[in-house]
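As you look at this complex, bear in mind that one protein chain is not there, while each of the others sits in place.
In order of appearance the chains are A and B, and numbering begins at 1 in each one.
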Amino acid sequence: MKPPEFGYSRPESVAEALAVLGSLGPDGKVLAGGQSLVPLLNLRLASPGHLVDINALAGLGYVRAGRGEVVIGALARHAQVLADQAARSVQPLLAMALAHVAHPVIRNRGTTVGSIVHADPASEMTAVLALLGGSVRLASTDGERVVAADRFFLGSFEADVRPGELATEVVVPALPPRAGCAFTEISRRRGDYAICGAAATVALSTDGSIERVRAAYLSVGPAPVVLDLTESAGDPESAARLATERIETSGDIHATADYRRHLVGVVTRRALTAALAHARGRADG
Amino acid sequence: MASGGDGAMGSGGAVTNPTTGLFDIRLTVNGTLHAVSVPARRLLSDCLRHDLRLTGTHVGCEHGVCGACTVLLDGVPVRSCLMLAVSADGSAITTVEGLAAADGTLSAVQRAFKDSHGLQCGFCTPGFLTMITAALAENPDPTPEEAREMVGGNLCRCTGYQNIVTAVLRAAELTRAERA
Partner (left out) sequence: MTSMFGEPIARVEDDRLLRGEGAYLDDLGHDALAAAFVRSPHAHAVIRDIDVSGALDAAGLVAIYTHEDLPGRVGEPLPLLIPHPALTHGRTGYPLAAAEVNHVGEPVVMVVATDRYLAEDAAERIVVDYDPLPAVVGVDAARAAEHLVHPDVPGNVAAHLVQANGDAAAAVAAAPHRLELDLYIERSASTPLEGRGVLARWDTESRRLRIWTSTQTSTGVRAAVAAKLGLALADVDVITPDVGGGFGVKIVHPWPEEVLVPWAAMTLGRPVKFTEDRSEHFVASAHERGQRHQVRVGFDDDGRILGLDVTFWHDNGAYIPYGVIVPIITSTQLLGPYKPGAYRVEFSSLYTNTVIVTPYRGAGRPQGAFVMERTMDAIAAELDLDRTLVRERNFIQPGEMPYDHGLIFQDGRPLIYDSGDYPAALARLKGLIGWDEFEAVRRAARAEGRRVGIGLACYVEGTGVGPYEGAHVVVETSGKVRVATGLTSQGQGHQTVFAQIAADELGVPITDVEVVTGDTRAFGYAVGTFASRAAVMSGSAVALAARAARAKAIRVAAAALEASPDDMEIVDGVVRVKGDPGSGIALGTVAVLSNPLRYAFDEAARAATQFVGGDLSTPPVAEGDEPGIEGREYFSPVRSTFASGMHAAIVETDPDTAEVKVLRYCVVHDCGTLINPRIVEGQIHGGVAQGVGGALYEKMAYDETGQLQNASFMDFLMPYVSEVPERIEIDHLETPSPLNPLGIKGAGEAGVIPGSAVIAAAIEDAEGFPITSMPISPSDLFELRRRHAASGETANASQTASVNRAG
């Protein structure tokens, strides 16, 4: 279990990074936190021609919480985002979900943007980004483009990042007033990839009635599955029923397809109940 | 091909030796500055163990799950098997060998493990010691539940964790007594 050979660069500016990535084309692979990539290298399941290590780009290690959004730079570690009080108050779902990402030591090194670009179907942050309708900013020597989450995740471990591009930041919209959110997942061991998980948001109208209910699911398909569950009118049981009907599940060594479908209902109920309570608490507060 | 970017590609902060294709890096480990030449793919765990011969850091899985290789990178616990040595260029690293005082006195965490029978074969122990050292620096007075959380990402096959959790609480107690 030793990585295969690869070329290596550690650019000291974004411009240099983009130049290197541009010259490498499909051979180039960005190394950020490495918590997903390096295991794949060690197992020789990945063999990139050249790694472009962005850990010297300290300028990308930001978390900016503004009025309407949280912007997370490519070098912000999970732990940093999780601890960011401003980000937590602008979009509480970030911290709620990040607490479930692996174990603290992994979060010390792993980056939130890297985790999103990795597009693991079991990733908490991909589901969060998909649910909140966030976007990813990609830069290359040709310029920049911004890809919305619903077009970013193409499949299992497949995201819309082109050769020569660097994902410089993700933008996560703020949680609106009179809205609540929650994250829940079920894993075999604490800190493992979830067998099934869900992030949910509930928006209330000014009279306190349910305006909109949405949920995103992880570990149930090649990419995050986002459902509009507004027709449940916020009733967790009915939402669970809807979700279970709409989501196709498959079996693996940890769960049969039926068990996973059952868990879709469980996490829907739990996430929705908590999100509703969260929304009411915020509306009252 | 081969290890290391060449001049044309540029390797930024890490210096590539043009003849060997190796990267000349500097690591301050347990307060001592080491200059070492490594291929790009050299894992930090292997660099510490085999290049610097600090074999107290152990390798139990090489895919980031067991935690035996945990070291402190600029004070923060990380898995050294999930880091390239070249990425750590310029960093300060603390390994298990650096936990005792300069005069050899065991740290509070080390003493607590001894007092509490917190180790058996000792293979996973260095990762627990570094992890707990950092965690107690952040939270010096953990509840039993917090103590369990602190060690929640490290595997031990011998102890059943009972005495490791006891050791975390004991280490906190020893540290408080020392400060009092």
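Heads up, the rule we're going with is that a residue touches a chain if its C-beta (ideal position, glycine included) is under 8 Å from a C-beta of that chain, and two chains touch if they have at least 3 such contacts.
What you see is a predicted model, and the numbers here were worked out from it, not measured in a lab.
Quick one: which of B:L44, B:L82 or B:C124 touches the chain that's been left out?
B:C124
Out of B:L44, B:C156 or B:L174, which residue would touch the omitted chain in the full complex?
B:C156
By the contact definition given up top, give the residues of chain B that touch the hidden chain.
Those residues of chain B that touch the unshown chain are 39, 41-42, 49-50, 53-63, 65-66, 68, 95-97, 99-100, 106, 110, 113-115, 117, 119-126, 129, 148, 151-165.
Applying the definition given at the start, please give the residues of chain A touching the unseen chain.
With respect to the unshown chain, the touching residues of chain A are 1-5, 43-44, 186, 188-193, 195, 253-256, 258-259, 262-263, 266.
We take it that only the chains that are shown with their structure count from here on.
Can you check the complex and tell me which residues of chain A touch chain B?
Listed in rising order, the residues are 1-12, 16, 20, 23, 31, 34-35, 38-39, 41-43, 49-51, 53, 55-56, 102-106, 108-109, 190-191.
For a test of understanding, state which residues of chain B touch chain A in their complex under the given definition.
Residues in contact with chain A: 1-5, 9-14, 23, 39-41, 43, 46, 62-64, 67, 70, 73, 76-79, 81-84, 86-87, 89, 131, 152-153.
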